[in-house]
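All remarks here apply to the structure that follows.
Note that one protein chain of the assembly has been removed; the remaining protein chains are unaltered in position.
Chain lettering (A and B) follows the sequence in which the chains are written, and residue indices restart at 1 in each chain.
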Amino acid sequence: MAKTSASGRPSRLFRNLNAKIAAIPMILTACVVFVGFSAWTILHSFTKSRLLPKLDFVGTAQYERLWASDKWLISIQNLVLFGICMLVFSFVIGFLLACLLDQKIRFEGMFRTILLYPFALSFVVTGVIWQWILNPDFGVQSIIRGMGWESFTFDPLNNGRIVMFGVVIAALWQGTGFVMVLLLAGLRGIDDEIWKASRVDGIPAWKTYLLVIVPMLRPVFVTTLVIVTAGIVKVYDLVVAQTGGGPGISSEVPAKYVYDQMFLNQNLGQGFAASTMMLLTVAIIIIPWAYLEFGGRKRG
Amino acid sequence: MMHQSVSVTDSSLSIRGLQLSFGAVQVLHDVSMEIGRGEFIVLLGGSGSGKSTILNCIAGLLDVSDGQIFINGRNVTWEEPKDRGIGMVFQSYALYPQMTVRGNLAFGLKNAKLPKDEIARRIDRAARILQIEDYLDRKPGALSGGQRQRVAIGRALVRDVDLFLFDEPLSNLDAKLRAELRVEIKRLHEKLGNTMVYVTHDQIEAMTLASRIALLRHGVIQQFDTPDEIYRRPVNLYVAGFIGSPSMNFLKGRIEGEDFVFNSHRIPLAGYDGRPRDGEAILGVRPEHTGFRTGTDGVTAKVELQEHMGAESVIHLSLDGQRFALRTPDDTHIPEGTTLSLTFDISRASLFDPQSELRL
Partner (left out) sequence: MADFAMEARGPRPRSRISPRSIMIYGTLVLVAIYYLIPLYVMVVTSLKGLPEIRLGNIFSPPVEATFEPWVKAWSQACTGLNCDGLQRGFWNSVRITVPSVIISILIASINGYALANWRFKGAEAFFAVLMIGAFIPYQVMIYPMVILLRELGIYGGLTGLVLVHTVFGMPILTLLFRNYFSTLPEELFKAARVDGTGFWGIYFRIMLPSSLPIIVVAVILQVTGIWNDFLFGVVFTRPEYYPMTVQLNNIVNTTTGVREYNVNMAATILTGLVPLLIYFVSGRLFVRGIAAGAVKG
C-alpha cells in the first residue's frame, strides 16, 4: 500500500496511511476545537470585544471588570456553595446507599433502578419538576401548612438567601444515584476475600467499611470526585429551568453569566473572560488529578 | 523427507542483521538466519527473549528498525503481510467469530480474489488433511480448543504458501491434546514439506519438532543448530541450563592437565568432546549422564529427596553442600541420607569458561 523509496524503506508519512486518514476527524477535533478554540477564547478575553470579536487588546481590563461585577461575584459564591453542598451530600448519601445496596439484599436491582432513574432525565426536566414541588402555594410549604403547622415556611425559590439550597435539593435528587452507582461498582470490585478475612478477624462490618474498604476505594472516590466536580462547574440548565437565576440575581452561576454576556448582552469580552475563569477552575481540579493518576507511570 | 542439511543458496527464508527497538529499548540485536527449503525451525526462549517478535517481523506485522528479510530470494522487508507468501497460526487461534469454519478458511482467498471453484478446492483439500470436514459449517464458538487450532492451521494451509509461521500454537491446549497435535503438526510437515517457523517456550516441542532450533535470550540468538547439537554441545552456560529437565548440574573447579579438579576430587577428562585447557572451569553434567552406586569412594553425595515418576526417578542430592540432581531409570527407593558414589559420563559432559561462559 505504501510508496517505497529507493532504499526499500517506505517513507514514514505513508506508513499506516489509511489509519491516519481515518483519524483526521479526531485530529481536527483535538487540535482545532479543543486546543484552537480554547486558545482563541483565552486570547480574546484580553480584548475589548463587544458585539463582535475584535483583536483590540486591553490587557486585563475584562478581568478587572469581571471581578468588580456583583453578578459574577454572586455567581462564584453560589457555585462554591452549590459545589460544597453537592459534594458533601452526594458523596455521604451516595456512599451510604451504596453500602446498603451492597448487603446482599433482595430487590437490589429494583432499588438501584429507582435511585438512578433521575439521572436519565434532562436537567431541564429536573428543574421544572422541583420548581413545581417547591412551589409555595401548592407544593411542600402549602401541604405542611395544611397539616396544621400554619407558620411553616420553606420557600427557597422566592427567597434569595436560600435559593441555592432549592437548587441543591434538585441536583441531589438527580445526581446522588450516579455517585452511588460508581461507588457501588467500586465496592463490587473489592475482592471477596477481604470480607472473609475481616470476618475471621472478627472486625465489625461498619469498621471494615471505614478502615479497610474506604481506603481501598480511594481511586474510585477520586475519579468520581473529579467527574462530579467537573459537572458542578458546568451547572447551567438546572438553574435556567428551575430559577432562571432569580429571584433577582441571587441564583446566578458562572456558566449562565457566560451565556448571558455572550448571547444576550453582546458583551463578548466579559463572556470570554468569565469562561476563561471557568477553564482555570477546572484546570485547578484536573491537573493535580491527572498528575496523580497518569504522571506516576509512563503511558499505560 | 530429508531436511537436515542446509545450503545458503537454497534458502527459503533469510534474515539478515535484523534490529528492532521500541524507543530506547532494543528488542532484537542483529538477528541473522538462513533457513533452507522444507526446514522446520523452532524459535525457542523464555518470555521476553524476542522469539515472537522475530516471527511478527517475518510476517510483516511489525516494522523492523534495521536489517532485511528475504522469502524465496525476494526482499519482503517492507511488503504487506498478505504479499509475503506466508501463512500464520496463532496461540489464541484468532478465528473470526462471526464466520463459519468455511468462511474463516475462505476469507483470505476471497480477499485475494481467487475464483470460487479454486477456493472450494483448496478448502476441501485442507479440510481433508486436517480432518475438519464434519464441522465446516459451524462457527468457531461451537468448536473445542483442538478443533479450533486445526481450523487455524487450515487457514494457513489454504493459502498454499511455502512458509508457515506458528506463534505458540499449542500453548492454550491441555497437556494431552498438546502432545497429540504436536505429532500431527510433525506429520503435516512431512506430508507438505513446507518451510515452517515455529515459536515456543516448550523445549519438548522444540526438541521433537525442529530440524534446527534457534535458542534466544534478550533478543540475541544464543545457538542455532540441530536439537541434537544443542543438547550435546551447548555453546554456553545459558543454553546448557535451558535445555534439559531437570537442568544440567554445574560443578565449579579447575582443569589441571588431564583432570578436572573439584573439591579435592580428580575427575579424569579422557573422552571429552572438545579441547579443554588448564585453568578455572565449570563442569556441566546432565542428570541423565550421571551414574551412581552406594559407596563412599570417589565423588560422593547425600540423598536429600527422591521424585518417583513410575518409569524413572530423579534423585536430588547434596554434593558438598551444593545441589545435584540425577536421573535414573531405576525407581527403587533410596532412603534419605544415603551416601552415593557418583560417576560422570565425560564424553557427554561439557566444560565452560567461568568468565566468558563459553564451552571449552
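As a working rule, contacts are C-beta pairs under 8 Å (C-beta built on N, C-alpha and C of every residue); 3 or more make two chains touch, one makes a residue touch a chain.
Because the structure is a prediction, the values reported are computed rather than measured.
Interface note: of B:94, B:177, B:314 or B:360, the residue touching the hidden chain in the full complex is B:94. Only one of A:121, A:216 or A:249 touches the chain withheld from this view, namely A:121. Here the missing chain is touched by one residue of A:131, A:158 or A:250, and it is A:131.
Mapped onto chain B, contacts with the missing chain fall at residues 56, 59-61, 80-82, 86-88, 90-98, 107-108, 111-112, 155, 167. One chain is missing from the display, and on chain A it is touched by residues 1, 12, 15-16, 18-20, 22-23, 25-27, 29-31, 33-38, 40-42, 53, 97, 99-105, 108-109, 111-125, 127-133, 135, 138-139, 142-143, 146, 173, 177-178, 181-182, 184-185, 187-190, 192, 195, 199, 205, 220, 223-224, 227, 230, 233-234, 236-237, 240-241, 244, 254-255, 258-259, 262-263, 268, 271-272, 274-276, 278-279, 282, 286, 290, 299.
Convention: only the chains that are shown with their structure count from here on.
Rounded to a whole number, the gap between the C-alpha centres of chain A and chain B is 57 angstrom.
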